[in-house]
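Below is one structure, written out as structure tokens; comments come after it.
Left out: one protein chain. Kept in place: all the others.
Here the chain labels run A and B in written order, and each chain numbers its own residues starting at 1.
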Amino acid sequence: MSTDNAHGGAHVAHHFKDATQQYDSGKEGIWLFMVTEILMFGGLFVGYAIYHNMYPEMFSEGASSLDWKMGFINTLVLIFSSFTMAISITFCQKNDKKKAAMALATTILCGAVFMCIKYFEYSHKFHLGLLPGKYLDVAKVGAEHANLGLYFGFYYCMTGLHGLHVLIGMGLISWCLIKTLRGDFSDQYWLPVEGVGLFWHIVDLIWIFLFPLLYLVG
Amino acid sequence: MATTSAHSDENYINCEKGLWSWLTTVDHKRIGVMYMICVMFFFLVGGIMALLLRLELFAPNKVAGVGGVLSDGNVYNQVMTYHGAIMVFMVIVPGIPAILGNFFLPLHIGAKDVAFPKLNLASWYCFMAGAAMAIFTFFTTRIDTGWTFYTPYSIRTGTATAMMVMAAFVMGFSSILTGLNFIVTVHKLRAPGMTMHRMPLFVWAMYSTAIIQVLATPVLAITLMLIAAERFLGIGIFDPKLGGDPVLFQHFFWFYSHPAVYIMIIPAMGVVSELLTAFSRKVIFGYTAIAYSSLGIAAVSFFVWGHHMFVSGQSATAGIVFSFITMLVGVPTAIKMFNWVATIYKGSVSFEAPMLFALGFLFLFAIGGVTGIMLAVLPIDVHFHDTYFVVAHFHYVMVGGTLMAIMGGFYYWFPKMFGKMHSDVTARLSFVFIFIGFNVTFFPQFILGAMGMPRRYFDYIPQYETLNKISTVGSWLIAVGFLIGLYTIVQGLLKGPKAPANPWGAKTLEWTIPSPPTMHNFEVEPVVTAGPYEYR
Partner (left out) sequence: MAQNQNNDRNHLHPHITPMATYLKVAGVLFALTFLTIIAHHFNKSLGALAAPVAFLIAMVKAFFVMAWFMHMKDDKVLNRVIFGTGFFFLFVLFIFCAMDLATRVMEISPL
């Protein structure tokens, strides 16, 4: 027996007693999942911090080959996409289907721009022979430090895992976009957009730390 | 639409028929049963590995015919690794939470299901996918690193390590989702009047375990991914070749794996709390202490992982710090033991199979726990590390502890889950064989370890032969015990008499509904006005 209110009301699953309990439960579950993302990425940050401390000059050499301008643009792109993601939730809550869809589409677009810039960065590095770990030929690259491959191992793992999450986020936001266009969301049901939004903000958060640590603190 | 009337036989098992209805179910009870079948199968596989290992160790290799069951050390390493990996990742970590937790957590708090039923089914599929990947490695080059995947060997070895770590990764995801589900369920879906302090202690145990699952497993996830990255890209984080540190791998690995052993034991303690109070017909002694000690163990468990690394190359300072904190974790555990004994004292005790397993737990876990404290003492561990003393210690807590509790829990809740009574006689017989067999197998290993026999070796010097023989014979007794147990369960399912709603006279909410329960658990939402153990 569903307990819908008027039009566009939320369907309350049978094991919840009302829509508030359903919403609060969903929110809490999403936050718990975000904790796991923090701990997973955090492990990489811990490893990075330790080795940066152990090999400061080698990390400096590695960081100098990164183009901070591209990282800077990517940071602005992601912050802007976080903004559009946040306002898409507001539009859903105001029953403004069109503006919500436009905000979501813009977010996806920003993600695509981010990935394009990433692609240029990666291909430029491959061209220079700046490959991860064992594939970095020290002689060919003219590296000062023999273990420069360690730095690029971190670089590709951290930005690669982050990039994978950008792609996953884009997929999830596309799913939200389709549901928005179908009119599934309203001021009584918007939790999936909020949940995907939280995921996207985590992706932004991680980049906010990645950018200075990798590109700037050389 | 159908409301089951008093005489209707409709329950969660027969309400929908066919394999597809099970594979697409979102009913927590059905999911619990599916986990049960799969985990029991994996336990069989891991157990056969163990029997093979013990057979190889029956005699030193130079004894013709008997001493060389497994062709060589490489094969031994593989069997040893699969035994550990299967038992850890596919039996004991999912074990009680996925089977009994899934089935009974919602019932214990008066809920209709867990908070996210579809996510629950996704958990099961993750688990099965990971298990399939793990089993698949068996048909490739196999793994031989030990379940701990220490670097740099796990980076260099030619075996199917990358696939195995990915399998563990996928199964870890299942663990995270289950933990997440349980936390929200406990927070949000308690029936009216069911305050946190009126929940059964089994629920407190599941809750504490769930917190560990959510916090610890992601670090394992990244560690496993980094092994794969090391194997494919040689990134160097754990490899001395590029200035990486193998000890850092151990830090990352044990940051998860130590709390993981508490994922294995805390649920068992939850089961024991239920069994002791039910079969003593007496309110549990020190409810609050036991409840909060579960949380306490979960919290402290995150600060002690370095005790696995005393001789690995971590600094002496780190060793001392970890040693000290490890001794602290014995305190909440001991609190539970004393409260349990006080519960039985002056109770109206009966000795059906579930109670025998609970009492067996008290005895065996005491030994396992105390030897753990011994190992926490740094200089003692320097002597005992990587010997059979450690093997005996963790088998006492994991088998003597968790497996005893799981058997006791199975026999206790079997009537509720399947609506049939199993034979208590054969169940008690299985206990006798398992309990005696267990001690015969593992007690000699304490002595072997003190005498210096290293673990993970496929051969040994003649001085160790007698005790090894005794140990192997013990393993056969354990096998018989579990076969009798399997017989008990199958015979109960096929021919057991119909079970009443409350065969044990226990007081928690699951005994107020029919055996087996209907699909929606409670026809009328329970309103709770008292604690869970109001026997007198």
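One rule holds in what follows: a residue touches a chain if its C-beta (ideal position, glycine included) is under 8 Å from a C-beta of that chain, and two chains touch if they have at least 3 such contacts.
Predicted model, so just to flag it, every value in this text is computed and none were measured.
*Asks:* Sort through A:Met70, A:Ala105, A:Leu161 or A:Ile208 and give me the one touching the missing partner chain.
*Replies:* Considering the complete complex, A:Ile208 is the one touching the chain left out.
*Asks:* From the list A:Asp24, A:Glu61 or A:Glu121, which touches the chain that is not on show?
*Replies:* For the chain that is not drawn, the touching residue is A:Asp24.
*Asks:* Need a quick check: the contact residues on chain B for the chain that isn't drawn.
*Replies:* Touch set of chain B with respect to the missing chain: 187, 215, 219, 245, 247-248, 251-252, 255, 302-303, 305-306, 314-318, 321-322.
*Asks:* In the complete complex, which positions of chain A touch the hidden chain?
*Replies:* Residues in contact with the chain left out: 3, 5, 9-10, 12, 17-21, 23-24, 27-28, 31-32, 34-36, 38-39, 42-43, 45-46, 49-50, 52-54, 68, 72, 75-76, 79-80, 82-83, 85-87, 90, 93-94, 187-190, 194, 197-198, 201, 204-205, 208-209, 211-213, 216-218.
Operating definition for what follows: only the chains that are shown with their structure count from here on.
*Asks:* If you look only at chain A, which of its residues touch chain B in the complex?
*Replies:* By the definition above, chain A touches chain B via 13-16, 21, 24-25, 28-29, 32-33, 35-44, 47, 50-51, 54-55, 132-135, 147, 149-150, 153-154, 156-157, 161.
*Asks:* Which residues of chain B touch chain A once you look at their complex with the stated criterion?
*Replies:* Within the complex, chain B contacts chain A at residues 111-117, 119, 176, 180-181, 183-184, 187-189, 214-215, 217-219, 221-223, 225-226, 229-230, 233-237, 241-245, 248, 252, 520.
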